[in-house]
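Notes follow once the structure below has been shown.
Every protein chain of the complex appears in place save one, which is left out.
Residue numbering begins at 1 within each chain, and the chains themselves are lettered A, B and C in the order written.
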Amino acid sequence: MEVINYGRSLNNALADAMTDDSRVVVMGEDIGAAGGPFGVTRGLLEKFGSDRVIDTPISEAAIVGAATGAAMSGLKPVVEIMFMDFSTLAMDAIVNQAAKAHFMFGGQRPVPMVVRTPHGGGLNAGPQHSQCLEAWFAHIPGLKVVCPSSAANAYGLLRAAIDDPNPVIFVEHKGLYAKKAEVENSRSSQIIGKAAVVRVGTDATIVSYGASVNTALEAADLLAEKGIEVEIVDLQSIQPWDRDAVLDSVKKTNRLVIAHEAVEAFGVGAEIAATVADIGFDYLDAPIVRVGAAFMPVPFAASLESGYSPNASDIERAVRRTLD
Amino acid sequence: MEVINYGRSLNNALADAMTDDSRVVVMGEDIGAAGGPFGVTRGLLEKFGSDRVIDTPISEAAIVGAATGAAMSGLKPVVEIMFMDFSTLAMDAIVNQAAKAHFMFGGQRPVPMVVRTPHGGGLNAGPQHSQCLEAWFAHIPGLKVVCPSSAANAYGLLRAAIDDPNPVIFVEHKGLYAKKAEVENSRSSQIIGKAAVVRVGTDATIVSYGASVNTALEAADLLAEKGIEVEIVDLQSIQPWDRDAVLDSVKKTNRLVIAHEAVEAFGVGAEIAATVADIGFDYLDAPIVRVGAAFMPVPFAASLESGYSPNASDIERAVRRTLD
Amino acid sequence: MTANNSSTETGDLFAMYKEMLRIRLAEERLAALFADGAVPGFIHLSIGQEAIAVGVVSALNADDTVASNHRGHGHALAKGLDLSAFYLELLGKDEGLCRGRGGSMHVADLSKGMLGANGIVGAGMSIAVGSALAHKSLGGGQVAVVFFGDGALAEGLLHESINLAKILGLPVLFVCENNGWSEFSATSEQISFKFESLATGYGLNYMCVEGNDVRKVAAAARKQIADTRAHSVPSVLECKTLRVRGHFEGDAQKYRSMDGTEIEDHDPLLVAARALQADGMSEDDLAEVRRLIDVEIDLAVEDAKKGSTPDFADALADVYAHQAGT
Partner (left out) sequence: MTANNSSTETGDLFAMYKEMLRIRLAEERLAALFADGAVPGFIHLSIGQEAIAVGVVSALNADDTVASNHRGHGHALAKGLDLSAFYLELLGKDEGLCRGRGGSMHVADLSKGMLGANGIVGAGMSIAVGSALAHKSLGGGQVAVVFFGDGALAEGLLHESINLAKILGLPVLFVCENNGWSEFSATSEQISFKFESLATGYGLNYMCVEGNDVRKVAAAARKQIADTRAHSVPSVLECKTLRVRGHFEGDAQKYRSMDGTEIEDHDPLLVAARALQADGMSEDDLAEVRRLIDVEIDLAVEDAKKGSTPDFADALADVYAHQAGT
């Protein structure tokens, strides 16, 4: 048992992966001497040297393109894109090159690489430093998309992402880095594509991922006060996502709410809702309700950002709606 | 009454918009003397000169960034991105700049610009020249996304897109350019956000857009032979999309199929299904079924591409599934 | 400045000094407000770099346009952003020019030709190129300017923007504020070329100046802008400067140690003050200038604090421009 924060959990995963496999290199802006803007790569340069902890110029397109070429040539690069908003500059490398190379070249070789990038708001960082764009990547065959919700699964998911022979978009949340959790076994890898039931309940299912899992847990407490027991499924991985876990839960509760911080429209929740509205239709006793951000660029002012981001009472209200 | 093809319809819209408003300029690769790779800009250079028909270098990021700056400074640029796959190179300009500038600067000024780009397969053009990525753009507040299905609505929708004070992603289909249609009034603008019921029916609703509307119409013929009458809603615009039209139809038919060429997972259909599974839940007598491309990069070989792309019998089967 | 300078020149310098001081004091006040927790988000100050914003903008007409970067307060204020509107925006108030939606990294006043600070390194470059395209098309004779840092020299958009501007013959000035740092890394470890050599490689009209002397910046900017405007071509001005504070407020700067005397020697305000004093201004005159600006700032901050909280529903209704607004 260890109490450790999310950032440290990721840092441990990087260090251990680098120790275990000399092909693992990390690269990105300010990740070496500076230890990364959020400190996730702190100490790695000292431990592994500048050949494996590679500080790069501000060239997102070339960084991810180079990681792709490196992965095709024997390395296992872990790239940091400082804010998920900046992944817009590297979309060709991610989507047209890395995602497709294994398939399009007939399965000749895997492309083992990870793009780590933080999403999410809550820091008044404004419209270009707060977006949650994971739905984009989940739409692209060939990519995996993973999103840990706490220090407890951050380590295992990052180890799994680095071990994976495919390009993995590894989405962190800026608001979680400093958050501590008790961690059972802080050194075990997880399986990408497996969800976790983080609260057991009978009245409705809340599916969530990343930092929003905490918001869902808060909502669950509010609901429990009123005698409503929700089950919470933490997806952990968005592409692939664990249909069985979601369907099993909905089969039991017959009610589904999906909550995430990303913009609701055309977000991750849409896919889950659509899937359940098809293959889980017979389990449903009520409308599927989504809780996501308003259809608006992430605004700067606190009053606007708090209106923009879904909170526990939004989720609570959504659950109540399924119970009406 | 005129019989005219989709490409010509778009060409007329560009020419008429340029005639009506001197602030409209078109820019892109090979769009001037060469008339565009698909001929959509043919004749414009001769008519409007090189100050308004601007051949650019192969610099997608700068082209769309420049269009954004130009739109903020008094022009109404219409940019061509040669294949939708190449929009990956211009995502920052589209998503972080153009989409947000009106909102993020407090509504100081509109950003009237259009990015025209063809999506879709059927030409064995392979994994980097065939993608349908419209779901990405529909997820971004500040963008509109329009997708005409035939020569009949191509003109009116493009005129509306150019008139719109917001950045509009205007998605064309490569397979449609040469397709002719009878056009009632070939010179009238349309309203962005309004769907069209292109076939009236009672047994199930098929929602679609772009070239897939034709596939849906084929499927409807197959079904009609067996006495099943489907209603087909052509969205025309994906962001915003016409909820009322879809809900009205589902209210009548109680069954919903959504069909598009894009990858099914996390595609446009998910949003429509999710919305109906919420606010239209009570109308539904059956699971909502989506028909979209397999979760695979667009493959080259004909045998693979035909397996990949949804066809009329896939849609037919989906409709039958809702009727079981 | 030598003794036989014309009084016009002295007058210009005095005006520029006042403008620089206004920016300096405005940012210092902002830093204090930030330290007090009154400013949300994160802020990048341009302290020590004021001569570039003021010198370049002094060479522009009011209807010329400017695209900026994350360190954009100085550019915005120099280009005419109202001081109250500035604080209102930075504090996230509805009366801010961006109605509290943008904050520090997105200060903008399009009516003054200020096309916005920008959170994306390099992004202003192509926006300025496009603005120059509009200027050329609409025939009003304006030029566009983009301010960017030495770290931004690594972005591919630099290359695309320069080439596009050259091919289309667009009047745009690329101003590089070379402060030696890219966030927490020395730019020398990120950029493998001299911008001068590269600019020459493109065949661009390039100048480099001591960026902490506002007279030199202004003179160089006048030359480059005149050329750019007259021939409708891009040109480059590189300004050597110092980033006096951290990358953003709160940056502990463990990665560097600053030399106080270097800062003193190059402080654009001291450089300008010395010249003004050599031209006959007294310390008292300069102190009086400062006092007046302080009053202006006091009022603006007071004003800003009274600003109202932006309303969510209002904002939601404004994600899109409406037809009438075209």
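Observations on the structure shown:
FYI, a residue touches a chain if its C-beta (ideal position, glycine included) is under 8 Å from a C-beta of that chain, and two chains touch if they have at least 3 such contacts.
Everything numeric in this text was worked out from a predicted model, so none of it was measured.
The chain that is not drawn here is touched, among residues A:N96, A:Q190 or A:T253, by A:N96. Among A:G7, A:P112 or A:P127, only A:P112 touches the chain that is left out of the view. Of the options C:L13, C:L158, C:M207 or C:V271, the residue whose C-beta touches the omitted chain is C:L158. The residue touching the chain not shown here, chosen from A:A13, A:V40 or A:I54, is A:I54. The chain not shown here touches subunit B at positions 29-30, 32-34, 37, 55-59, 61-62, 85-86, 88-89, 123-129, 294-297, 299-304, 307-308. Considering the complete assembly, subunit A touches the hidden chain via residues 23, 25, 51-52, 54, 56-57, 59, 61-75, 77, 92-93, 96-97, 101-112, 141-142, 144, 163-166. Taking the whole complex into account, subunit C touches the unshown chain at residues 154-160, 162-164, 166-167, 189-193, 197-203.
The rule is short, and it goes like this: only the chains that are shown with their structure count from here on.
Across the two candidate interfaces, A-C and B-C, the one carrying more C-beta contacts is B-C.
Each chain's centre was taken as the mean of its CA atoms, and the one lying most distant from subunit A is C. Inter-chain centre distance (subunit A to subunit B, centres taken as mean C-alpha positions): 30 Å.
The centroid of the Cα atoms in subunit A and the matching centroid in subunit C are 37 Å apart. For the pair subunit B and subunit C, the distance between mean C-alpha positions equals 40 Å. Across the assembly, subunit C contributes residues 98, 100-102, 106, 118-120, 156, 315, 319 that each touch 2 or more other chains.
Along subunit A, residues 61, 85-86, 88-89, 126-128, 294-297, 299 each make contact with two or more other chains.
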